[in-house]
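Contents: one structure, followed by commentary.
All protein chains but one are shown at their positions in the complex.
The block that comes next holds chain A.
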Amino acid sequence: MTVLAGFFLFPIVFMVVASLKNDHQIFADMNSFKAFLPTGDLSLANYAAVFDRVPFWRFLGNTLFVTAMVTGFGLVVNSMCGYALARMRWKGRGLVFGLIIATLILPFDTTIVPLVYLVANLPWVGFNGLTPVLELGWLNTYRVQIIPFIVNAFSIFLFAQYFKSLPKGLEEAAAIDGAGWLRTYWRIIVPLSKPVFATVAILTVVTSPATWNAYLWPLMTVQSEELRPVMVGVQYFFQLDTAWGEVMAYMTMITLPMVIVFLVFQRAFIQSIASAGMKD
């Protein structure tokens, strides 16, 4: 198992080590074990060069903002939706739940083109001073990176399944005390559901096409450099002569926050993957 773990670490070790070497050294070491060892002339020059080529802090800030918004709003909206589907009795509930689950069979990549066309023509109310102004099109904004990804069928499914497992007696007791659906959800259900909230939060950050790994969607909907996320920045290094050392430095810089998050929340990560029954 340790050998296997070491094997999986090789790409990360290579990335970090290569980020300290110049391109000439990287290729010279490529065919030997030196590729994984900090040998030769090592420096932080690639890291310094990253800041010349990419507005790193801007990209990182955008990714953090969008990730926080999608995750935060997603927890609220999807949990409420899951609660309504799991515990409230209303006509068509089964059909709606089935339709939501059915959307999971459509890969995001197959719907992206019509989605781009859709968001390009969606209205929005902006303000010119204090005067509301109707605008057309969501392209090139933060909202196009956030709002379409707040509702997530898989998150709704996870919440609904978890809420179904909670004892009904708690809600009945709350109802006897005069609590409505919203109060019951907020005061009874949410405090009892921290594990599923943690699971959904982690899965959203790690797997959503709009959060840390957002690439294709912002590529197609965001034209301004001011609004781009970190993953799109990777492409800045692939000019006619690819700066491989800088690529590795940049990848190290954008991987590091996720590694730190993983180390801090390691137990929750493992639980979330186990409870979601998925590996990525």
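Convention: contacts are C-beta pairs under 8 Å (C-beta built on N, C-alpha and C of every residue); 3 or more make two chains touch, one makes a residue touch a chain; residues count from 1.
Throughout what follows, contacts and distances are computed from a predicted model.
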Subject >> Protein name (UniProt record) of the chain left out of view, among "Quinol:cytochrome C oxidoreductase", "NADH dehydrogenase subunit E", "Carbamoyl phosphate synthase large chain" or "Extracellular solute-binding protein" >> reply: "Extracellular solute-binding protein"
Original post:
Looking at A:142, A:181 or A:262, which residue reaches the missing chain?
Top reply: A:142
**OP:** Could you tell which one of A:17, A:35 or A:100 touches the chain left off the display?
**Re:** A:100
Subject >> Options A:43, A:165 or A:242, residue touching the unrepresented chain >> reply: A:242
**OP:** Touching the absent chain in the whole complex: find that residue among A:65, A:181 or A:197.
**Re:** A:65
Subject >> Contact set of chain A toward the excluded chain (per top definition) >> reply: 24, 27-28, 30, 52-54, 65, 69, 73, 77, 81, 96, 99-100, 102-103, 113, 115-122, 124-127, 135, 137, 139-143, 146-148, 150-153, 219-221, 223-227, 232-233, 235-242
